[in-house]
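Omission of a single protein chain aside, the complex is shown with its protein chains in their original locations.
What follows is chain A.
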Amino acid sequence: MDISTQNTAAPPVTDQPSDAQQKRAARGATRPGDRIFLGLSRGSGIFLLVIMAAIAVFLTYRAAIAIGKDEANFFTTFEWNPTGTPPEFGIAVLAFGTVVSSIIAMAIAVPVSVGIALFITHYAPRRIGGVIAYVVDLLAAVPSIVYGLWGVLFLVPQLDGLYGWLDDYLGWTGVFSWQGGAPRSLFTVGILLAIMILPIITNVSREVFRQVPQMHEEAALALGATRWEVIRMAVLPFGRSGIISASMLGLGRALGETMAVAMVLSPLFDIQASLLDYGGGTFAQNIASKFNEATEMGRDALIASGLVLFVITLLVNGAARMIIARRKEYSGANA
């Protein structure tokens, strides 16, 4: 297993060699070719770390410049006017829009994806399941710009009726009231994001459901459980952490999604109680749509909002990775 110990005189007997042994093992390369090759590959690894550090440093640096000039509170201001005198901008609206649209997306995508994953692994005939899994894999590769084009030219016109309906029956809640603008609000964005992250959540949960020990399922069946009871008692408990991490990966995608949101959303720098009315934007969408006419100050302000997005996605992805790492054997996420 441990190749590099081949070069040491006595291979270590323990599974985890001590630090000194590791160093000796790595340094076992004495030929010039070996040293160059080790240097190259280690250098690549270090280069990767340098890139990450550079990303953090440069974004923070430009963001600090922008926030330093910001006359309003960066986190609570409902305005985006970095070129005004005085420059005032804040991320409150963007944070609201990003969180809300992601929540809608997750609320739709997670149950549906788990359903498809179950369909592929437990309900569909084996061969059909394989074909569907393959197609879902392919769909994960459809670029977001195409989803955006489809969303704005096909999905949006379809949603008029649904919006009116929600307004008629659920308008009293305030959350689903609708003033009658084109259906290009956060709710539509949530639906589109849900469609976009379906494939990835499905793929990961499918892998997890595949790994459920056959014994557990057969035991449940032998006790007379129906198929649903097998799933509830054997499959879902086993796959819970996998589903959670799959959802987090999907959430990471939804948070950072740019072009599709920029095309579909009709942004308004304000917060509305109703999801169906214009109001809110997302971090990524705001960057893409404001970038065109941004001055240097404007660009720095956008970079500052990008930094916030970066930190949020880091936290979400980190949480997902931690859950995966804790139960490593279920991980299907090696993409």
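Note that in this section a residue touches a chain if its C-beta (ideal position, glycine included) is under 8 Å from a C-beta of that chain, and two chains touch if they have at least 3 such contacts; residues count from 1.
The rule we apply is simple: contacts and distances are computed from a predicted model.
Asker: Looking at UniProt, which of "ATP synthase subunit a", "Sporulation protein YqfC", "Heme exporter protein D" or "Phosphate transport system permease protein PstA" names the chain that isn't shown?
Answerer: "Phosphate transport system permease protein PstA"
Asker: Looking at the whole complex, which of A:111, A:181 or A:237 touches the chain that is not displayed?
Answerer: For the chain that is not drawn, the touching residue is A:111.
Asker: Take the complete complex as the reference. Which residues in chain A touch the chain that isn't displayed?
Answerer: Interface with the chain not displayed, on the chain A side: 1, 3-4, 6-7, 17, 19, 22-23, 25-26, 29, 31, 33-34, 36-38, 40-49, 51-52, 54-55, 58-59, 61-62, 111-116, 118-119, 123-124, 132, 134, 137-139, 141-150, 152-155, 158-162, 165, 195, 198-199, 202, 226-229, 231, 249, 252, 255-259, 263, 284, 287-288, 291, 296, 299-300, 302-303, 306, 309-310, 313-314, 316-318, 321, 334-335.
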